[in-house]
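A single protein chain has been omitted from the complex, and every remaining protein chain is retained in its original position.
Note that the chains are named A and B in the order they appear, and that numbering of residues resets to 1 at the start of each chain.
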Amino acid sequence: MISIPAISEMPGFSSRRVRRRVVAAALTALALAAAGCSSKSAPSTSASSPAGHRGGVYTILAFSNFGTADPAQNYTLEEWQLLYDTHDGLVQFQRVGGAAGNKLVPDLATAVPAPTNGGKTYFFHIRRGIKFSNGQVMKPSDFVTTFERQFTVPGPTTFYNGIVGASACANSSKTLKCDLSTGVVADNKNYTLTIHLTAPDPEFIDKLALPFADVVPSGTTMKLTGNSVPPGTGPYMWKSYNPNTEAVLVRNPYFHVWNPLAQPAGYPNEIIEKYGQTVSDEVTAVENNQADEVYDGDTIPPDRLNELNSAKYASRVHINPLTADWYWAINTVKPPFNNVMARQAINFAANRAAYVTIAGGPSLAAPTCQILPPNFPGYKPFCPYTSGTNFTKWSGPDIAKAKQLVAQSGTKGMKVVVNSTTDSTGKALAAQMVSDLNKIGYKASSVLLNGGIQYPFVQNSNNNSKWNITYSAWYQDYPAASDFLNVLLGCGSIHPHSNASPNIAEFCNKSIQAQMSKAEVLGETNTTAANDLWAKVDQEVTNQAPWVDMYNPKQIDFLSSRVHGYMWNPQLYILIDQQWLS
Amino acid sequence: MAIALTESAEPPAQVPELLAPEISGRSPWALAWRRLSRNRIALASLVLFLLIVAVCLAAPLYANDIAHVNPFASNVTGTTIVNGHRVPLMRQGGGVLKLGETPIGPTWHFSHYFLGADQEGRDVMARVLYGGRSSLEIGIGSAVLCCLIATVVALIAGYFRGLTDAVLSRLMDVIWAFPVYLLAISISTVLLTNSAGLKIGPVHIVASSLWLPTIIIAFIYLPYVYRPIRGHVLSVSEKEFIQAGIAQGASDLRLIFSDILPNVVSQVIVLLPLMIATTILTESALSFLSIGVQAPNASWGTIINDGQDLLYTRPWVAIAPGIMIVLVVLALNVLGDGVRDALDPRAKLRVEA
Partner (left out) sequence: MLTFIVRRTLWTILVLFAITVLVFLIFFKTPGIDPARQIAGRNPSPAIIAEIRRQFGLNRPLPIQYGMMMKKIFITRDLVSYSNQGQKVIPEIIAATPATLSLVFGAAVIWVVVSILMGVAAAVLRGTILDPLLMIIALIGISMPVFWLGEVVNLITQSRLHSSFLFSWVPPLGYTPFTQSPVLWFKGLVFPWITLSILYIGFYARVLRANLLEIQNEDYIRTARAKGLTESRVLLRHTLRNSLITFVSLFGLDFGVLVGGGALLTEVVFAIHGVGFLTYQSLTNLDLPVIMATVIFGAFFIVLANALVDVAYAALDPRVRPA
């Protein structure tokens, strides 16, 4: 007989994988210590690398593959962690652990420039004498190809839309032609590169650190390269990628260290990433030292966490906070929650401690009320929706206040549909939200959809009448407050009737939007003042309660006992090739 | 001495010792029932089955009056009493890292959290009892429906052969090869996203209706019952007594239902309890997609699903419903054996005491 696969009953299945995006925020060393990281290695620079540690094969186990391998399209943490070691861009985050890892240092450029021409022009000197893994010499015109591919290969282009000439490339994936020679000016004689933007963009340098902007040889096809990765300049090169079995990285014979802060030499001789085991079995394999790392984007099943606590394995576990939100988006367009008091009511009633328990306990999640995550530009602790009088930290729900607000709003007794996913976390969170809503007088029920369907479903405004509260999560792209506030709660992020409308709550407040625009402009000249303004925006948005924000999650890295030299970079996460194997 | 079978009004001379007692003929059904009621093992299994049903029907009694729990509401921050102490239902991990939250294990106290809690802090024992209702309804309902339809179709296909058989068998091939999971996702999404459910004519289907998984599961396993029965029909319809029946001019319908069916019905009875095991387990996949048993309601399959995530720490969450399934399947199989023996005309004759 056939057994229908209960797909999502597999532990470790997480639709979040597709939405996890790296490149984190600024962390203070204090936060790192408070996170309980039990790594014994000091977060120091790896510039001094004793040659005696070189060697070995480092094996990562990941549940699913990362899809297409073309770096111009791939938007997954999974491939990015490997691309950091095989490719280079103009700038990069310092390859060290701790707070110092937030600093941008020059990689293929010789210096990180300040923009000129009113913030619209960036001028780079490009390093000489660097070769790709196929022996080709890297020159500035290679960057033109790289940026043009951003438009001819279907994928995220919004990051580099500001380059002069990009708007003409709107349908380049059809024509396979995109001429950015006016926006990206390469001088192969003097080895310089000049990038012209149509408008100032204070986040542009951050965007250059994303693997989309990593240089590829100018002969690279303008079409999608499929599962083969174009040559890069990093210490490793791609030997093979078979999405059904494994990816293999070997040393790049042409690599030499030019800036150990940006791209140091790596220790392992080979890095292999194997696909297709359940996460529970990955944990077992790493416990048995049959592999070295459980890919940190795979959620470790709750019943294996106990073993990790034990003395035998605890020293191999590293916990670090993520700049991410797990939240409930509230439908601000339909009753009862088109009434701000009703939204504030559920914020007061939400039992964030229960949500944290469902996420795996206080070691794995920290409750939050506001939009921005801790240690993010513009973050100032703020939580109005708590019992007690300390409004910087959530201490407990305030049911009395919630009931009062419900009464005031006149929405008591109304039906509320809680929308979530069918995996066990989504189910448990929904059950808790239903309970919280019922407690203050609503009639709540839950609707659980398949993970792959739920996310586009709740974004589409056509489905507005079918849910009132829905569950979602967001991980940062780069450290900028607008990446949360504007992308998720800005008026411009509402695309009606589209399955891609990240402002799920359909929250649009004109005066708050004006302040966001003001903060973005301010960010071009005065970062501190801009961040203060973002903090104010964060508070105002939180007061309007378009979300019930639940918690900021933490990342677990579980390694074999052979691995030493673990470092956590808040932008790049685990620095794979800076570890050595005994 | 020949006995004259005349309609004379006078009875023959009464000789006491030659007076035979009245022989009242019994219908085959009555005989079968008699045989079954004397089969002690079959009766015991029937009692076991009824007991399980009764206990599951008593679930509200258990939850409200004995255990005082709400087995459907999320209770992650709740507490209970173990050995006189009040303990939280979800315990944080130990060691330095304190990762994870584990629900309490079985307390083995009948009145609270006998089998422990699941990852939403709910009482597993109460849920297993409530779950029985859904699982038995869906499991038995779909198995019976499946066997009924498959038998009828198999009789038709096996008897008439030719084009009828070809069409029906290929139809069954399509059903068997069909990716039911895709269909299930589709149906669940359609139903869940239309709060009014689906209206096909006078029939109103909502996602939480138990008929939906019953029909879907019956549909999935139609080929599995169809093909063996068809094989037997093919074999039986070649037998001499069928040929004789045809020669005598018996109608197709009569041949199918009076002659062929009784000879294949024992196959159906063998398959039925085995299919019940399969349908109960298949139900878990469908309820995962929110077809039929919706969260937070329980069925044995959904509890097993929940137990997957707790396998390494709280194995009882998955084992308990599994044991219930084994007991039900065992009871029904033994009962099925008894029924088959009872119906089998060739069973060894039992001398009446």
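Definition applied: a contact is a pair of C-beta atoms (placed from the backbone, for glycine too) under 8 Å apart; a residue touches a chain by one contact, two chains touch by 3 or more.
All values derive from a computational prediction rather than experimental measurement.
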Which listed residue, A:Asn102, A:Thr146 or A:Ser280, touches the chain dropped from view? A:Ser280
Sole residue of B:Trp33, B:Trp176 or B:Phe219 that reaches the chain not shown, by the stated touch rule: B:Trp176
Considering the whole complex, which of A:Thr110, A:Gln136 or A:Ser173 touches the chain not shown? A:Ser173
Of B:Leu46, B:Val128 or B:Ile325, the residue that touches the missing chain is B:Ile325
Touching the missing chain, which residues of subunit B? 161, 165-166, 169-170, 173-174, 176-179, 181-183, 185-186, 189-190, 193, 223-224, 227-228, 230-232, 234-235, 238-239, 266-267, 270-271, 274, 277-278, 281, 284, 304, 307-308, 311-312, 318, 322, 325-326, 329-330, 333, 337, 340, 344, 346-348
Since one chain isn't shown, list which residues of subunit A touch it in the complete complex. 1-3, 5-10, 13, 18-19, 21, 64-65, 67-70, 73, 75, 154-158, 170-171, 173-174, 224-228, 243-245, 274, 276-278, 280-281, 284-285, 287-288, 290-291, 449-450, 452-454, 456-457, 487, 495, 498-500, 502
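Throughout what follows, only the chains that are shown with their structure count from here on.
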Expressed in whole Å, how far the mean CA point of subunit A lies from that of subunit B is 48
In the complex with subunit A, residue positions of subunit B that touch it: 73-74, 76-77, 90, 92-102, 119-120, 176, 180-181, 184-185, 188-189, 192-195, 220-221, 224, 278, 281-282, 284-286, 288-290, 294-296, 305-306, 308-314
Subunit B-facing residues of subunit A, complex: 1-11, 36, 38, 280, 301-311, 314, 317, 319, 351, 353-354, 357-358, 360-364, 417, 422, 424, 427-428, 430-432, 434-435, 446-450, 453, 457, 463, 466, 556
